[in-house]
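A short worksheet on the structure shown next.
Some chains omitted; the rest stay in position.
Lettered A and B in written order, each chain numbered from 1.
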């Protein structure tokens, strides 16, 4: 799938394919939570209220987000209703949620369980809230989408504009400080570390933010500006500043960013960095530049 | 105005000049809020409590900040009182608030309305809270100023020391992670992106933080350290690390930062980057360094 063209299959198809998936993950989550509640009475109340008292993943997630994002002027019951309505009626969001849970579980060695991700990963929670805000945005309920956006930015320090389009199987690892602009597009199976910026170029509107291809890995603190295309399977080194296109399956590092292997014949890797999460294997090739 | 010398006109003068301005913006905000409340019943309660039930911009802003920044040990009523007293009695702060609203509206293409900025922009809100904390600081109410500072850092992840002096027409865009040190000075019409640091140089006190001239634009993640002077209308590229002075209307990029066009004869631009928000036009000149 070309970056920028997120084509969702029709809801019905997804429903048939994913229902078992969703059910299986939810069963895992409940099993984990029950085990933890038994082992740790001090946490049992929390686990029952957030997970074990609910009849489905969408109810649990709606409850958790409602309580995380509420404020004295945006009540938890209102947010709970909003999330539950969106999640119940949209199989695409639900299947993306499941894919995101799987992504964290597979890619992050510090992720000990699905329930750990569901309850504690601010990147996961911010992303699911974004999915609902994005749905509101596309339904022209923009002030509500922006209010949600603002709460997510306050509570999680993750700032994803509700208009941004985001694929499935996304891992926002650590997530603090991530900024994703209005016309940015993120493909499937992308991994993005904390402090990453997908930013614009100025005060003119229009299509002005990066397009991130499938399977891309963006290291901590990388800044990508403008309507540039990061090719599928590319890798952006931590702290890089990227202002022009990066070809597929190449690695860009440094500030300003350079392609590992050189501009003309950059080194190409075979793996999908967004999934393999290999942040540093380019060091051997990059070693001339460092220390 | 030279950076570091924020000279405010006397209150009375400002009052005469700005009252219409303030009234006009407030009327806009109420109109926008009323329109949104009608279109979106789920948000109407929020819009009434934050905007439509109030008789002035300063009351609305005091209410909103009081509810955003309160905690179980710093009650909203106390903060509301504090903000309202400061805003009511200080026309300079009020006119700066209006200038900041205008700055977001003009410079940020994602800013759809004044009310959007007033309610949702953590950079705007953190800056207004800072203006009040700064006033307390200058009145020698330092423990209270620091308590406020701490709440802003917790809630918005924006860390502006209450002693820092900040001009008018400031846009803190996205704002997460901004750090502004004790002796920093920021001129008028400056735009500062998220993760920007205006930091000190060590453990010795005294004047040790940057002075940012009028009309400067500082890109995301830029770090400026020490009592250095960023000349008026200069542009600091995203991710740059700046440790020495940058001349007016030049562009510094990279880590360590270099002047675009070279140290000896740097390229000079005509526009005011803090207002034009042009982040990336230097790419053509910088392209040798990248990818």
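Keep in mind that, in the parts below, a contact is a pair of C-beta atoms (placed from the backbone, for glycine too) under 8 Å apart; a residue touches a chain by one contact, two chains touch by 3 or more.
As the structure is a computational prediction, the values presented were derived from the model and not from experiment.
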Checklist entry - Beyond the 2 copies placed here, what is the full number of copies in the complex? => result 6
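Note that only the chains that are shown with their structure count from here on.
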Checklist entry - Between chain A and chain B, what is the separation of their C-alpha centroids in Å? => result 28
Next on the checklist: Going by the contact rule set out above, which residues of chain A touch chain B in the complex?
Outcome noted: 71-74, 78, 82, 141-144, 146-147, 149-150, 153-154, 157, 159, 161, 176-177, 179, 181-182, 195, 197, 199-206, 208, 221, 223, 225-226, 239-246, 252, 255-259, 263
Checklist entry - Of all residues in chain B, which touch chain A in the complex? => result 36, 39-40, 42-43, 45-47, 49-50, 64, 67-68, 70, 76, 106-110, 112, 116, 119-122, 155-157, 174, 176-177, 193-195, 219-221, 237-240, 253-255, 276-281, 283, 286-287, 289-291
